[in-house]
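Here the complex is missing a single protein chain, while all its other protein chains stay put.
Chain lettering (A and B) follows the sequence in which the chains are written, and residue indices restart at 1 in each chain.
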Amino acid sequence: MARAVSNRRKVGYTIAAWIIGLAIFFPILWTIVTSFKTEAEAISSPPSFMFFNWTTENYTTVLERSNYFRHFWNSVVISLGSTVLGLIIAIPAAWSMAFVPAKHTKNVLMWMLSTKMLPPVGVLIPIYLIFRDVGLLDTKTGLVIVLTLINLPIIVWMLYTYFKEIPGEILEASRMDGASLRDEIIYVLTPMAVPGIASTLLLNVILAWNEAFWTLNLTAAKAAPLTAFIASYSSPEGLFYAKLSAASTMAIAPILILGWFSQKQLVRGLTFGAVK
Amino acid sequence: MTKTTRILMGATALCGMAAIAQAETLTIATVNNGDMIRMQELSSDFTEKHPDIELDWVTLEENVLRQRVTTDIATKGGQYDVMTIGTYEVPIWAKQNWLVPLDDLPEEYDAEDILPAIAGGLSVDGTLYAAPFYGESSMVMYRTDLMEEAGLEMPDAPTWDFIKEAAAAMTDKENEVYGICLRGKAGWGENMAFLTAMSNSYGARWFDENWVPQFDSPEWKAALDDYLMLLNEYGPPGAANNGFNENLALFQQGKCGMWIDATVAASFVTGDDSTVADKVGFALAPDNGLGKRGNWLWAWSLGIPAGTDAEDAAKTFVAWATSKEYAELVAEKEGWANVPPGTRTSLYENQEYLDAAPFAQMTLDSINAADPNNPTVDPVPYTGVQFVAIPEFQGIATAVGQQFSAALAGQMSAEEALQAAQDLTSQEMQAAGYGQ
């Protein structure tokens, strides 16, 4: 009896969850579907969900017109580079905050987060002038530096909350065994924190990949990532829904696939200390 | 700090060395309009002729492009070697010595062939500072079939009264046919381009001879009232967010009876993407019998920023892209109707072009009907038809455009919008030190 009830419930939950899940996913699905239509079909009324002539001509057009692979490669280098650089700077900082807390640790952390509230448009011109003077305009190096600084507070915070959950006694013990501070961080702490570091890495790759203000404003041709690629399809003359959909799909697909494959790792550390 | 600086310097030096090792590369910033995208596709012709020059394209949506290139040239960022700019920017930038003068183009380029109205807008003191890629005015595009159904006949030079009558007669909201489509999206190059040109034909002007804003004049009131009435009664839903591209899509889908916009749209509404390609007629922009028509003048042009390290290569490219040979190249690959219009006299004397492009004569007439040096009925201290050629204009006009789009969305009345426009324009002009 009880079994039947819970099974009926399970059916109910399944249906409800699937409906909501599909509704949330629908805009992305619709974009992907539209990218395989012709421009005329993309605006036809009533719209067709399945039964149209599937075509890949939009992808061919987009690939011919833009240097997709350069943009893609720039996005990879910039998002990975800034995340790795950020981790290198943040791991020691998070270690010291988590295991050697001082009186102002919490204030420092909150101050770090508050630097992220700086509206980027307000400081674009100064940054542009500085970048011009040091020759960093339109370079991947320049974008790696900016994105590292932008995401550093989040990286520090995520790592800090994760490190805090690691019992300090283990580190004590390794210290007793004569491990140096460096060994302690590299051989004891880091392996234990791998899930947290992996999750931080993933989240920041996503944030850096999608960052659209600095990446668009500090680049021209050589270092422009996928956000700039999208800006050339945003509202051209004439019908553009299908081409826009194809370009959008190409811009989000890599990160979407990465996100899906690594969602377990992403979720595991994505707690920001919210779970005791 | 010093260490960081040193690392930065090191990175810079590396980048610099990498640049020297390569062949000469031109970075070209361009807008994502159809004619420019075609230029990009055909540019292999250029690189075959000039194997020592590589081309890097930065194609951006118009507003993003304008912001990017303006920031770069004003800060001397040096990211671009060729920039796509318009009739508004060229004289202002040229006066700042930001552009390389194009007075030494080769003989065979035949600079004399450029339409005088277009060349005038791109020159300062008789020196050309940017080469026109395509030129445009505005005109009425209409559906001949719907006009016939409505029992009306479009004159070659309609009045605003006729436009109102025709819009009313053509509107059939049940079937999603809207009598008239106009720009409503806020922006100095969007709704304000249209409204400024329209207001010229109503006898209105932005400023009087002492730079006093004129939005409190009855002429502006009449122009704005008619604009709002046309769009509210006979326009498509969402007009307040429609710019050139949105209206083009609507017209191509057969949802507009008339559309008053850039002449360059003619080849798109009669092209392959259009569902109404064989049912489009053209007429001059309307007037009110005051001697000025509501049409503008614009040329998307290629300029070379002063201080570029590849000036000669950039000139070679600009000359190629705006040459007669380029027009022939497009004609050969895509047909004469797709040649960038509105820049050269010779194009309008070419019978093949005139045969292929039914809109050719109307485009030329519209361009010739615009007079940037004498744009309004009453005298004004500025030049420019749908803009005022001062640096402050784009900011002011964008803010004014916001007010007018709010009026179109029904958030405020025409009076309130005009009052707000008058106030904010006065404030900005005072802050900028005009009329003192």
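Heads up, the rule we're going with is that a contact is a pair of C-beta atoms (placed from the backbone, for glycine too) under 8 Å apart; a residue touches a chain by one contact, two chains touch by 3 or more.
FYI, contacts and distances are computed from a predicted model.
Undergrad: Consult the UniProt record of the chain that does not appear here and report its protein name from "NADH-quinone oxidoreductase subunit K", "Chemotaxis protein CheW", "Sorbitol/mannitol transport system permease protein" or "Hydrogenase".
TA: For the chain not displayed, UniProt's protein name is "Sorbitol/mannitol transport system permease protein".
Undergrad: Of B:Thr25, B:Ser43 or B:Thr75, which sits in contact with the chain we cannot see?
TA: From the options B:Thr25, B:Ser43 or B:Thr75, the contact with the absent chain belongs to B:Thr75.
Undergrad: Per the definition of touch given earlier, which of A:Tyr13, A:Trp54 or A:Tyr187 contacts the omitted chain?
TA: A:Tyr13
Undergrad: Across the whole complex, list the residues on chain B that are touched by the chain not included here.
TA: These residues of chain B touch the chain that is not shown: 1, 4, 67, 70-71, 74-75, 92, 96, 176, 185-187, 236-241, 249-250, 253, 255, 391-392, 394-396, 398-399, 402-403, 405-406, 408-412, 420, 427, 431-432.
Undergrad: Which chain A residues touch the hidden chain?
TA: Given the touch definition above, chain A has residues 6, 9-10, 13-14, 16-18, 20-22, 24-25, 27-28, 30-31, 34, 43, 45-47, 89-90, 92-93, 95-97, 99-100, 102, 105-106, 108-110, 112-127, 129-130, 149, 152-154, 156, 160, 164, 175, 181, 206, 209-210, 212-213, 226-227, 230-231, 234, 241, 244-245, 248, 251-252, 255-256, 259-260, 263, 266-267, 270-276 touching the missing chain.
In this text, only the chains that are shown with their structure count from here on.
Undergrad: Please report how many Å separate the Cα centroid of chain A from that of chain B, as a whole number.
TA: Roughly 37 Å, centre to centre.
Undergrad: How about chain B: which of its residues touch chain A in the complex?
TA: 5, 8-9, 11-12, 15-16, 27, 29, 32-34, 37, 40-41, 56-61, 64, 68, 71-72, 75-80, 243-246, 248-249, 252-253, 265, 268, 271, 273, 275
Undergrad: Going by the contact rule set out above, which residues of chain A touch chain B in the complex?
TA: Per the touch definition, chain A meets chain B at residues 39-40, 43, 64-67, 124-125, 128-129, 132, 134-139, 141, 216-217, 220-222, 224, 228, 231-240.
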